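Of the protein chains in this complex, all but one are displayed in their positions.
Lettered A and B in written order, each chain numbered from 1.
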Amino acid sequence: MTRMPRGLAWYAAVVLAALHLPVLVLALFSFNASRFAGRWTGFTTAWYSALWAREDLWAGLRLSLVVGVCSTAIAVVLGTLAALALGRARFRGRQTTEALLYLPLVTPEIVVGIATLLLFAAIGLELGVLTIVLAHAAFSLPFVITVVGARLAGMDRTLEEAALSLGADELTTFRRVTLPLLAPGIVAGALLAFTLSFDDVVITVFTSGIGTGTLPLVVYAMVRRTVEPTVNAISTLIVLVTTVLIVLADRASRERSL
Amino acid sequence: MSARRRLLRWFAARAPARAWALLTPTLLFLLVLYFVPVGLMGVYSVLERGTYGGVVWRVTGAAYAQFLDPLYLRILGRSIAMAAASTVISLLIGFPLAWAIARSGRWRRLLLFLVVLPFWTSFLVRTSALLFLLREDGPINAALLALGLIEAPLALLYTPGAVLLGLTYGYLPFAVLPIYASLEKLDPALLEAAEILGARPWARLRRVVVPLAMPGVVAGALLVFIPALGAFLTPDLMGGAKDLMIGNLVHNQFTSARNWPFGSAASTILTGLTLAGVLLYLRQREARDA
Partner (left out) sequence: MNGTASANEDTRCAVSSARHIHANPLHAVVHHRSLPGRHVHRMTDAPVVEFCGVEKRYAGSAVAAVAEVSFAVQRGEFFSLLGPSGCGKTTMLRLLAGFETPDRGSIRILGEDVTARRPYERPLAMVFQQYALFPHLDVRRNVAFGLEQRRLPAAEIDARVAKALELVRLDPAQFGTRKPAQLSGGQRQRVALARALVLEPPMLLLDEPLGALDLQLRKAMQTELKALNRQLGITFVYVTHDQEEALAMSDRIAVMNGGRLVQLGAPAEIYESPRTAFVAAFIGETNLLDGTVGELRGALREVHDAQYRIWCVPDRPFLREGAGVRVAVRPEWLDLCRPDAVPPGENALHGTVRDVIYLGETLHVVVDVGAAEPMRVALRNEGVLQNPFAWRIGDAAAVAWRPEDAEVLEG
């Protein structure tokens, strides 16, 4: 099926270009010497250097990293456990449980955001790092379950049986066979969860207190204000980092095909 | 026999016990951080509004009644229309792209990567990039002015068109990937068989490709419609005051307007619509599999 009509190839090229054009233009203009987006006056990295001094961006970055790592850790542990349960054990109500675990996926972010806010308000938990971490972990869970679950499904079950027949009990089999083979999927899930957490705006808006802002929140505030070339610079950096993470995740999940 | 062995034997004989032991932490976590909150939201939607925000524990249907105001009904209608429109456009643009990727041979990995990348890149950054392009003082206007095609900058932003563009641009990859997944499974021999039976390219597309890609198309439609319906960032950044969608409405109620019951009601309605869409999809998929 590799014959592709010329028209279709051009179409694909145009659409893909259009898809990436805005970000590329943004990246380009982040080097624009002029404050004004309309004119190109010269190449400069001044806006990037200006980022260095922005304490609010640094604070945002620090918070984003902390939240990302913590929520990813929680999501990965809980998600892997759930994926193991769904993929390895036969039990009644499995399909219903699966559907329940995937519900957060199909719920609009805004709903998740305010619902979580209502919970924290009701139990009197002050909004801050903890609340953001918990909210992020909750919405990353289904993604981790999906990725790890896919890896688990692709794994040859007889490998575990072979280990059992060779004298390894269930826990040892998990440690010596299942876990090493599952690792690439877990890593991919972790990278995905981290990316989701790092980029999130809507849910974070509702679950962060006054003063605390993750990087996306700071950028969001910047974008809503007037034209600020540093916005372009920080946006470009974010895209760059995300791209690297996605490439790594892709590499990790394709490694050691089973 | 050691305790460990005894424990393992006990679990080995009981698949359900194993499953529940593994699932309990996760289920508990989601129970507290998802199910309870959403339930709480539903409850709040029938309570009375507190003076400084928050709720008063008296049951009333006032919040939902408030929703019957034509202003809010318009917002609801607009949201559904916007979501539907962006879904249709995404599918129309996305299908040929998915088809192209499926037939791209050695370029496939690269093309897929180019589609997957925006899927995971920060939605905020992508939207603000689009915003940047379309500004009155942005590159597009500057280029058009410089070329003499226009005399004054076009107001491309803060219009319904801008929101539609933003939604489509934002969610297009979500439509492409499931369609691609379906098309990838298409056996080329089917097309050859159709060709031998006398079908020309368009007929083959219409009678073989599209029907077989339907599961992917429907999945893609769902993956665009649901987030678009509850969109917040896009109308907020790219829409004007008259382009509010449900997401913005909800946001307002919890920030400036401080009307929690009403916000919860709007949110509950949004959730209901979303669930209806998902159930329709599942029902239809079941019918097809049967």
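We adopt the following convention: contacts are C-beta pairs under 8 Å (C-beta built on N, C-alpha and C of every residue); 3 or more make two chains touch, one makes a residue touch a chain.
In this text the structure is predicted, and so the values were computed from the model without any measurement.
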Option touching the unshown chain, where B:9, B:58, B:109 or B:185 are the choices: B:9
Option from A:162, A:221 or A:247 whose C-beta touches the chain left out: A:162
For chain A, the residues touching the chain missing from this view: 156, 158-159, 161-170, 172, 176-177, 180-181, 256, 258
Contact set of chain B toward the excluded chain (per top definition): 5, 8-9, 12-13
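Basically, only the chains that are shown with their structure count from here on.
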Complex contact set, residues of chain A against chain B: 1-4, 8-9, 11-12, 15-16, 19-23, 25-26, 29, 36-39, 74, 78-79, 81-82, 84-86, 88-92, 94, 97, 100-101, 103-104, 106-112, 114-119, 121-122, 134-135, 137-138, 141, 169-171, 192, 195, 198-199, 201-202, 205-206, 216, 219-220, 223-224, 227, 231-232, 235, 238-239, 242-243, 246, 250
Chain A-facing residues of chain B, complex: 4-5, 8, 11-12, 15-16, 18-20, 22-23, 25-27, 29-30, 32-38, 40-41, 44, 54, 93, 96-97, 99-106, 111, 113-118, 120-126, 128-133, 135, 137-139, 141-142, 145, 169, 172-173, 186, 188, 191, 226-227, 229-230, 232-233, 236-237, 246-247, 250-251, 254, 260, 263-264, 267, 270-271, 274-275, 278
